[in-house]
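For reference, the structure discussed in these notes is given below.
Of the protein chains in this complex, one is absent; all others appear in place.
For chain A:
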């Protein structure tokens, strides 16, 4: 696992786009058959930075994405950290076994002690000995709108995180750098909330039937027409949960004899959907077009395993913004490949819809491409729209097919009406159909905030992953002990952040993740940045060995840099 992720960005190597046109294949003798030339030798570059250089003709603007390599010393220390934790874990398990240390873990019922154990012991080793130590950084209960600032329910533990007690107090006005509230539509006042209130009055909250039977409300139809218009596709369909949109709609699209090419960092829901479909799954390196092309070529040339029958169809599955890396899919190149090799493309825009592009219409908009080139446009309403659920957009034939064959349409309760209304209102604001410039303003604010926040963190000397334009900002922590320390120190400074480690990331690449929102004001970002810098010094997190852009004195000076 570590191996694969350590080398996941090998295509930092420059490789020039070949000069052949699309029809070169027919010109008889062709020297180079690949759209994207393979680098001669896979060599690990010291700076894994991807710029638009490789196939720049496909990009209309600079594509700047970087993944600075883990410093060797840090990597060694991180492994040592896990080593020590593991040894201590065994030691404490030993103490627990002999009842020297009190064990708080829940036990099997007496009557079922002779059943086969429900969990293997090692399954819980990690939870018991590593996760439990820093559990206070997750599932922090909140008691307000998850907006730019959020109120946390204060909780304490008297037994090292085994159980929590709520003190009854509230930690007020924590700056929220954790919620996926990209456009700031998590609101309890304003046009969206009022519309949702009306809808609740009119419809109630439930539906109590499936789309196919008797739960197809007029509001769902309205939503779907709007989504199709927003995406610029012929037709669309909405579902009650983003996760299930993937896991229940990939199976009807592919099956036995089909091949799914999936990015190695794809979300659990995509992986589950691919598995449930029964197709063959092959995984390419994260955002690595050479790896994808090689898989495509080999797949078509060799056909299915053993029988060598040709594949029925090939589906490439990618995400718009990767939620743990902050990287943006190299969509122009993916589309070039999919056209060249006649594959189909499934694009999950969970984090990018609303958050990217001049009109907030996701990666397709960001790169200025044609939505018709993406066969299946999927996304969720949970993030930028401040609602819940997911959609699939595409050609009318596709949606008609899904209406009859989607597992979700036939077996799952349809979307709650107020939730549908929230999406309709927020989407109309983004499109400017409410007659205001609110949407445009938010889009601009988000993009400014993103650039500002990323630039400042880089200048401070942190290792920041991902694309310069991505509002998902991972800050590398590496060591397991720093995961807990960072989360706690930030909360002490009244900033709520997300920290993640294994298994959501490769084992040595623990990180903190910030989600920039249009609702963040410059003051909030500055407060957060100051705190991050402080904690960064405290925990020695400023790992970056790149020369820094000239650092500027004080905070006031830069305020003006990005104002337009």
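In this text, a residue touches a chain if its C-beta (ideal position, glycine included) is under 8 Å from a C-beta of that chain, and two chains touch if they have at least 3 such contacts; residues count from 1.
Note that in this section contacts and distances are computed from a predicted model.
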> Any idea which of "NEDD8-activating enzyme E1 catalytic subunit", "Serine palmitoyltransferase 1", "Adenylyltransferase and sulfurtransferase MOCS3 homolog" or "Cytoplasmic tRNA 2-thiolation protein 2" UniProt assigns to the chain that's been left out?
Replying inline: "Serine palmitoyltransferase 1"
> Thinking of the whole complex, not just what is shown, which of A:58, A:74, A:192 or A:508 touches the missing chain?
Replying inline: A:192
>> Just to verify: which one of A:58, A:271, A:289 or A:334 makes contact with the chain not shown?
In response: A:271
> Which one touches the absent chain: A:103, A:153 or A:191?
Replying inline: A:153
> Which listed residue, A:67, A:230, A:284 or A:344, touches the chain dropped from view?
Replying inline: A:344
